[in-house]
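Excluded from the complex is one protein chain; the other protein chains are retained at their positions.
After this line comes subunit A, so read on.
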Amino acid sequence: MTTPIDYSKFEAIERAVVADEAAERAAKEAEKQRKKDEIAASDKAQKAKGKALGEGRDKLRPPAKYVDSDGDTVSGPSDGEDSDDDSDDDGLNEDEDLHPLFWRRMPKPGTKGYETAKILEDLVYKNDEDEPKHPNELAADFKEKGNEFFQWGRKYYKRALQEYKEALQWARKGDDSDDNKKCYAAILSNRAAINLKLGNNGSVVRDCEAAIKYGPDPLPNCKTHFRAACACTRLGKLREATTFVEGGLAIDAENPELLKLKKTVAAKLKEQKRVEREKERVVMEERRKDEQLRKDCLARGFHVGPLVSDIEVYLQGSIGNKTRGGFPRPGRENQSMQWAVMLMYPEHMQSEFIHAFDLTHSFRDHLQVMFPASRAAMTEANRAPWDEQGNYTVDEMEVYMEERVVHSFDMNRMWETQYTSKPDKVDWSKRRRVHVPLDKTLGDCLADPDYVIPGVPTFFVVSKASSYYVETFCPEHKGRLRIL
């Protein structure tokens, strides 16, 4: 093709079309509104007829006519036709003179449209001597295009990004010259600018880092660093932001925006550190309390170990003031401690918490409050709800604790370092039961040299009167029982 091409005409068309699009949209909106009214009216009518709503909506279609710069009505891609229909189409539908702007797909070779497409392509990719342009030049060209779109405002950012994307591809194919590097860095920096406005802070940081890395050293201005610093600030990464601010100031030490940002970042960082310190104070307070507990236990000769994993389920919720290992901290009063104690009733698979079991209290003290003293004293009211057979009376109950269920912590070191997420590997066959006479106190149990408190002291309560005792419970610990 040797026909000289009139560039100006195309440019003029492009610009005018933008104005047309606006008019178009207005027309569309009017159309939409009309259709809506139509539907509303038809729905009303159909409702009156008793039909289901929504049938009328099928008739909504994108408007089929466009108005071009000359004011002519040009028929669009489909006038009653389904736009997804791809069959026997040479790319231009009926109208071979359709403006390239309205093409929906690239024309196939052999058609008139294909020639036009090639001409348009050459416009972009070939220079005045009809040779392919150098990648550097193409990169710069697309960059300029992207810049233009950026100037047009927010609605064109997406287009700008597309241009920048192609620009980057060409820049990468270009050479290692300073100019190309500068261009590459500028493209990345501009893309970052757009992303910053769009709120894609992560992309901004990535692009700026790449620009700094691959661009000329030093960069021509501090915009890249500034943009990266803004993005980091928004992401809350204040330390990185400081680094970028410093980098920017190294290029342009007097820049007022940058200095302002520096102050902002410093203030925010200070605040963030203040919040962190606040959190650490809480951590330290907990540590102090744990240490106090450890020393108390050490002084009394208690051995403490980690929670047995199944117990954790019971501990979630109400009992506050837990240690870092998750078990409740005993209260302290009158030189004594009040532990949270778990009572298990293995016969009926029930369990119960005693929230404040003082070391000086005996088991009888507590059980007397919870259970009837004897069968004679049993009533509906004082009997345990799960105790259908009425076996659980204080005079028939027995209390046991289990030994060698967990390994003890090193009582001379902070427990904090000894909690692990892995369950304690204990040889369960070595477990022993210890029978606790009811008049023994909690203190007696915990101080026993062989007993390791598994986080929460746990005791098993059975009744001599039930068959469970004879048939299951006692045989379990045959030969491995001792008395406290």
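In this text, a residue touches a chain if its C-beta (ideal position, glycine included) is under 8 Å from a C-beta of that chain, and two chains touch if they have at least 3 such contacts; residues count from 1.
Please note the rule applied: contacts and distances are computed from a predicted model.
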(request) One chain of this complex is missing from the view, so tell me which of "Protein YIF1", "HORMA domain-containing protein", "DNA replication complex GINS protein SLD5" or "Protein HGH1 homolog" is its UniProt name. (result) "Protein HGH1 homolog"
(request) May I ask which residue of A:Leu98, A:Leu196 or A:Ala384 touches the chain that does not appear here? (result) A:Leu196
(message) Going by the contact rule already stated, which one of A:Glu291, A:Glu352 or A:Asp450 would touch the omitted chain in the full complex?
(response) A:Glu291
(request) Taking the full complex into account, find the residue in A:Thr111, A:Thr264 or A:Gln350 that is in contact with the omitted chain. (result) A:Thr264
(request) Can you work out which residue in A:Ser8, A:Asn334, A:Thr379 or A:Thr417 touches the chain that's missing from view? (result) A:Thr417
(message) If the hidden chain were put back, which residues of subunit A would touch it?
(response) 18-19, 22, 25, 147, 150-155, 186, 189-190, 193, 196-197, 199, 220-221, 223, 226-227, 230, 239, 257, 260-261, 263-264, 266-268, 270-271, 273-274, 277, 280-281, 283-284, 287-288, 291, 295, 412-414, 416-417
